[in-house]
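Shown here: the complex without one of its protein chains, the others still in place.
Naming follows writing order (A, B, C, D, E, F, G, H, I, J and K), and every chain is counted from residue 1.
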Amino acid sequence: MANPVYKKITLVGTSETSFADAAASAVAKASETVHNMSWFEVAEQRGSIVDGKIHQYQVTVQIGFRVD
Amino acid sequence: MANPVYKKITLVGTSETSFADAAASAVAKASETVHNMSWFEVAEQRGSIVDGKIHQYQVTVQIGFRVD
Amino acid sequence: MANPVYKKITLVGTSETSFADAAASAVAKASETVHNMSWFEVAEQRGSIVDGKIHQYQVTVQIGFRVD
Amino acid sequence: MANPVYKKITLVGTSETSFADAAASAVAKASETVHNMSWFEVAEQRGSIVDGKIHQYQVTVQIGFRVD
Amino acid sequence: MANPVYKKITLVGTSETSFADAAASAVAKASETVHNMSWFEVAEQRGSIVDGKIHQYQVTVQIGFRVD
Amino acid sequence: MANPVYKKITLVGTSETSFADAAASAVAKASETVHNMSWFEVAEQRGSIVDGKIHQYQVTVQIGFRVD
Amino acid sequence: MANPVYKKITLVGTSETSFADAAASAVAKASETVHNMSWFEVAEQRGSIVDGKIHQYQVTVQIGFRVD
Amino acid sequence: MANPVYKKITLVGTSETSFADAAASAVAKASETVHNMSWFEVAEQRGSIVDGKIHQYQVTVQIGFRVD
Amino acid sequence: MANPVYKKITLVGTSETSFADAAASAVAKASETVHNMSWFEVAEQRGSIVDGKIHQYQVTVQIGFRVD
Amino acid sequence: MANPVYKKITLVGTSETSFADAAASAVAKASETVHNMSWFEVAEQRGSIVDGKIHQYQVTVQIGFRVD
Amino acid sequence: MANPVYKKITLVGTSETSFADAAASAVAKASETVHNMSWFEVAEQRGSIVDGKIHQYQVTVQIGFRVD
Partner (left out) sequence: MANPVYKKITLVGTSETSFADAAASAVAKASETVHNMSWFEVAEQRGSIVDGKIHQYQVTVQIGFRVD
């Protein structure tokens, strides 16, 4: 069957700088073990607060990649 | 502990014919590496359009299987 | 009071063939006891898997009918 | 600015045959006036019942197309 | 009738730089043909991945504008 | 293809009197340019407050009409 | 077992006047056959449009009543 | 037609002890009049507070049973 | 930092007359202690039934006001 | 205006024992400063894991109380 | 890049005793192969009914763990 099939995994990237950096962090980590990544979807944005300031940005992303 | 535990994975099946075929495609691909599949849930239905016609049906399914 | 009132009931139709057949199965069963059915809404699509293949399609439908 | 921008419109296709045909009907109608259609998303599936049988399938689809 | 009425349209802006730029891209494109834009709502954030890196940011925004 | 196709547009009606009036306001404005309107769905109800009192009712409605 | 148990049924009331009247219509119809009704929840508000005006208000309500 | 069809009803069980007991209470009440119950889904968990303490646990469950 | 910040609080207004009156009731009560209220959003509409008739309308509203 | 108005606040109770205990913990803490509490709604259930075991149960509850 | 990244997996734990035990069962099973588990979120609670009584509690949990 030649129809491509994709798998979606869910990662939470973190960053002390921004949500954008947190998302990039999740994709970078995934690229260490997953190939053929095709798209991502932002599912949740949250973060931790320390001493009254945003300390860590956390982005939950679903990443889709083609299954060989 | 004898209580069965299941894992759910998320796949996106595709087909140029129908949503039904796209779902079957996802299950068929999963069966290559996963055993003891028990049920699936349709999470999303979408597709691509080319030259004003539906070109590809895409079905996101969550598949549940027993973890040994 | 002449304003029509409708009731909605929730059925789960099943089929070994397709989601379409499963929905038709639910409506057919409802027609045995309910009259004046007017519309249906698909609420959920799922199914069982046996031996690595889709074995049963299950469609949860809400059916609306006029209450006399 | 060279970044492509897409617009999403919402159509409800209908068919006396199947949900698949209803979705194709919506895309066909859109193709009469919209160009560069790229994808669709199924948002809702429902239908009418007449004399105890499904009479019309109705599929709400969101269609995305590139804005020139 | 003097009460203002607004219309909401749905656009998907894209950018190779950031979600913020993608949203601005959608608003800029809308401003070419729509007047009296008043607000926007972020409905979805996703993107494409190429060679293991985020390649395109995609933001679905609903834009509200007053109908004359 | 004889199957009717409908389009859904999203309007926000406003009124200083009531939500009902705001919804009617949206439908009345739509009727200036859209024909064959068939149904509406309330998607959101909100409003503005001035000097501690409700000043404006705002109703987001989706309006469906047949596309010729 | 002395703990009270409630059942929830779903009705769609209609009215040519207002959503409030449509809700009251649903409760009135339910009172013909159901006793011990205790509360209702508005689940959906929609309606039909005829000749460019709201013709019928439709309110889907879930009604809870104690089961003896 | 041999395909089984299921009906889902919605009950609210209550208990002064726990959510688990409230759910069991709903199932027990249903068993007085419904046969062939097959599964339940927890839809909502809430409760009443009296004198600053939880007084009653309330669990809304949807119960599925085969229709003969 | 000159950027305005708003706080949202959640109130449930009640009325024996209508949902509109219940919402106004919530805003009136809030105005006793909160200043600079700017908008409200309807989050839930429900009510109690006594002797087969709607006895009390209950509207959950989120009220936004500027924090000084 | 004699119609009662309620306020809803959101607390997260925690417990090393159970979700039930976590919910009771949130209500007990609220009772230190809030009077006339009337009901609660469970909005979210989650927890922390330490050394492969559930270490803390966390329940987000919305608590409603009458505003004098 | 030193920012920690987490992965979320979805398991369904079961128990003939309680939802709490079902959740613990899922975490225990995950601990056999996954390290550095940090939190869990309850996504769904359901169960099977046999002979008119709750026979099995089923809890869908999402488990987050740090990816090395």
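Brief remarks follow.
One rule holds for everything that comes next: a contact is a pair of C-beta atoms (placed from the backbone, for glycine too) under 8 Å apart; a residue touches a chain by one contact, two chains touch by 3 or more.
These numbers were taken from a predicted model, which means no experiment stands behind them.
The chain that is not displayed touches the following shown chains in the complete assembly: A, E, I, J. Taking the whole complex into account, chain E touches the unshown chain at residues 19-20, 23-24, 27-28, 30-31, 35, 37-42, 63.
Within the entire complex, the positions of chain I that touch the omitted partner chain are 1, 3-9, 62, 64, 67. Although one chain is not displayed, chain A still touches it through residues 18-19, 44-49, 52-54.
Just so it is clear, only the chains that are shown with their structure count from here on.
When the contact pairs of A-B are matched by residue number against H-J, C-H or A-E, more than half turn up again in C-H. Inter-chain centre distance (chain F to chain K, centres taken as mean C-alpha positions): 44 Å. With touch defined as above, residues shared between interfaces to two or more other chains in chain I number as follows: 19, 28. Contacting chain pairs (ordered by label): A-B, A-E, A-K, B-C, B-D, B-K, C-D, C-G, C-H, D-E, D-F, E-F, F-G, F-I, G-H, G-I, H-J, H-K, I-J, J-K.
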